[in-house]
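Apart from one protein chain that is not included, each protein chain of the complex appears where it belongs.
Naming follows writing order (A, B and C), and every chain is counted from residue 1.
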Amino acid sequence: MRSENELIELLNRDLNLLSVKKLRKQNISIRLENEELVSGLNYLKSHSYIHLATISCVDWIEDNQFELIYHLFSYEDKISLSVKTKINRQKSRFVTIKNLWGVAKYYERDIHDFFGIKFTGNDNMDELILENWNEIPPMRKDFKTRQYVDKKYDWRQYHGQE
Amino acid sequence: MNNKYESNKWQEVINWVQKRSLFMLHYCTGCGAIELPPTMTSRYDMSRFGIGPAATPRQADILLITGYLSTKTLRRVIYTYEQMQDPKFVMGFGSCTINGGMYWDSYNTIKQLDKYIPVDLYIAGCMPRPEAILEGFLKLKEKIETGNADGYKKYNKEYETYKKNQEKVLGEVKRRQ
Amino acid sequence: MGKSKRTEMFFGPNHPGVPGNYGINYFYEGDTVVSAEPNPGHLHRGFEKLMEEREWIKNTPLVCRICVMEPDINEMVYAMSFEAIGEIKIPKRAAYIRSIILELARIQAHIFSIGGNCGAIGLYTAMQWGVLTRDYILDIFEEITGGRVYHIYIRPGGVRHDIEDVTLQKILDLLNDLENNRMPEFQKLIFENPIAQKRWKNTAVLNQEDALSLGVTGPALRATGLEHDVRKLMPYAAYDQVDFKVPTGEDGDAWTRLKLKKDEIFQSIKIIRQLVNNIPAGPVSLNLGNALKYKIPAGEAYVKIESSRGEYGYYVVSDGGLKPYRVHVRGTSTPLGLYGVETLLPGCRIEDVPVWAHSLGICPPEFDR
Partner (left out) sequence: MILNIFGFLMMAFSAMALGLLFIGIARKVVARVQKRIGPPFYQPYLDVLKLFTKNSITHGFIFDFGAIMAFGGMITTLFFVPVGPFVLYGMNGTLLLVIYLMAVAYLGMAMATVGSGNPLASVGISRALTQMLGYELPFIVVLLTLIYSSNTSSIIGIVQAQQSGFMNWNLINIPIGTAVAFIALLGLMGKKPFDAPVAPSEIASGPVVEHGGKYLAFIMLQHAVSVVVKTALFVDLFLGGGNNIFIFIVKMLIVWLLAALIGSIFPRFKVEEGVLFYWRWPLIAALLQAVIIIF
């Protein structure tokens, strides 16, 4: 059982953090370099952060970057820890963590569906949720839903409508 | 569209029978399916009206499209619809099937069900209450009795139009019987 | 060597035994599943994209539609993430009302789930009774919020309007009826039914190691003996004000999970009684200004709460604008419905596949989104 501050101290000591932030009670977010993410997650997993809730991805189009967020939780510390890293938007490639958490395989496939990020080492990158999608991945910020909908689907015509 | 129904005693008997026994395909395509269990079970009990669930498309008469249809489901719905035996009826269920409803600007749901398969009846609401569903079934029965529920005939007649619309959204649709 | 007798079977999306619109493609030999693959995405509506296109308040009616089994969970977790980023503290009465709503939602979800489990093994009478019982709770919801299924009641800054004392009394009456009349009936019909026990015991076993490595939460995790409940781990709403136990089991099979659900219903009844009896007076929502112009500072939050099936999380990013910059939904059954199918289903019998899916609480809309 560590408190938030003890945890931050520990992480500062053992990991090469880019930044660390105490968001609120029982919530901490840290940022790691690309190369150190897998080893960092490995370290955290061996320090009771065994629960991988999910992997989120955010498209920061203005910075030309994707941000990957790994949400971890420790049942001992009762702290929710978000581990973040940023990758280049053009390259859109990252390493898989399926050897640490098998379930990440599907989270990564999901991110591949919606953001088009490829994960090296994850051999199955088929479409999971979408089917026959041949536009730019839908969750990217430059994908315009309205335009796509106007093009693909027909709106119902009502009487008295233009 | 010529909906005029020819007065034919034999056809009348057939309609009368069909109206009184409807098997509804148990296929939950969307969130509207959550109001089907109450409709089917003790409180509202649609079996009073001779409507019962059927397990497979071959046995079913009614295809209920319970809510929004993603394109992935639309493909399965088309297969399912084509597996069903005539006469078959389609009920669009909830606002999403009428004009997209809540998901009017979603990239993955269709906005208008009757472009892709013929719909005999729509039930509005998000989501329709069990009473509305029962009312819808009763309306459908009326339509069957008067011979107006002829979507399946329309589908056969205007097959090419439907096919074109389906392929616009889905790409190729493989058809198997 | 004999020829391999593998046959492919499509369990869903169009299959009466599957929970929702969801598919499992599996190969079986004899009667045993040898390999399985999930086929999700039939319910994908692009929620996360839609939410980026709508103002903060306009998302309230949208989020509840993500998971139809328990819509209030979504409203709650969305409102909580808004409040977490904006550092808004809601009035005490609102917190109490939220907890009451969430617990009622939990009871109805559990009853529905027990009914669904009974349907999966062919005990249709229990399914009918379960849906009937759930309907009385929906009546209460209708009285409070105006909607049977989608309530759009919990919103950023509090709840939409107050609960009247008459309704609170009705809730207590309903709970008494549930506790004294309906649950004993279920006890006799389901939990003392020898064949039902036979079907559920040692079926769909999920051991602790798998559960933790998959990130399974909720009754499925507690059935393996761990007392983990977000309501206790990171209390929200008014859960730190009430006294309740988190029931746990040992075996991790379908039977244990169902018994846990039954115990949790009684715990929820206890919680609601405490909340109703101690509900403070006061306002039920904050005035945050023009609803269409809600603004919160740039920031992020991963907020999670305990749904009837486990941890339900939202990751919300705000860039300080009128709309959320990114919302990511972590549905409870995501690990089980995707990876769990691949790893846990092989070895299961064909007739246990629906039992597996129902008892682990697979809810496809929350991972299709």
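In the analysis below, contacts are C-beta pairs under 8 Å (C-beta built on N, C-alpha and C of every residue); 3 or more make two chains touch, one makes a residue touch a chain.
Just so it is clear, the model here is predicted, and its values are computed rather than measured.
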{"item": "Neighbouring displayed chains - absent chain, whole complex", "value": "B, C"}
{"item": "Selected residue (touches chain absent from view) among C:Lys58, C:Lys170, C:Lys232 or C:Arg349", "value": "C:Arg349"}
{"item": "Given C:Val34, C:Ile88, C:Leu172 or C:Leu189, the one touching the chain that is not displayed", "value": "C:Leu189"}
{"item": "Absent-chain interface as seen on subunit B, which is shown", "value": "14, 17-18, 20-21, 23, 41-43, 45, 47-48, 50, 52, 55-59, 61, 84-87, 177"}
{"item": "Subunit C residues touching the omitted chain (full complex)", "value": "7-9, 15-17, 31, 118-125, 128-129, 132, 189, 193, 195-196, 198-199, 349-351, 353-354"}
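By definition in this document, only the chains that are shown with their structure count from here on.
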{"item": "Distance-maximising chain from subunit A - centres being C-alpha averages", "value": "B"}
{"item": "Whole-Å gap separating subunit A and subunit B, where each centre is the average of the chain's CA atoms", "value": "40"}
{"item": "Whole-Å gap between the CA centroids of subunit B and subunit C", "value": "29"}
{"item": "Euclidean distance of C-alpha centroids - subunit A vs subunit C, Å", "value": "23"}
{"item": "Shared interface positions of subunit A, touching two or more other chains", "value": "130-131, 138, 143, 145-146"}
{"item": "Residues of subunit B touching at least two other chains", "value": "72, 105-108"}
{"item": "Subunit A-facing residues of subunit B, complex", "value": "71-72, 75, 98-100, 104-108, 110-112, 115, 165, 168-171"}
{"item": "Footprint of subunit C on subunit A - complex, ascending", "value": "23-24, 26-27, 29, 50-54, 56-59, 69, 71, 75, 78, 80, 82, 101-103, 105-107, 114, 127-131, 138-139, 143, 145-146"}
{"item": "Touching residues (chain side subunit C, partner subunit A) in the complex", "value": "40-41, 44, 46, 48-50, 53, 84, 212-215, 217, 226, 228, 233-234, 299-302, 304, 311, 313, 315, 317, 325-326, 328, 330, 334-335, 338-339, 343, 368-369"}
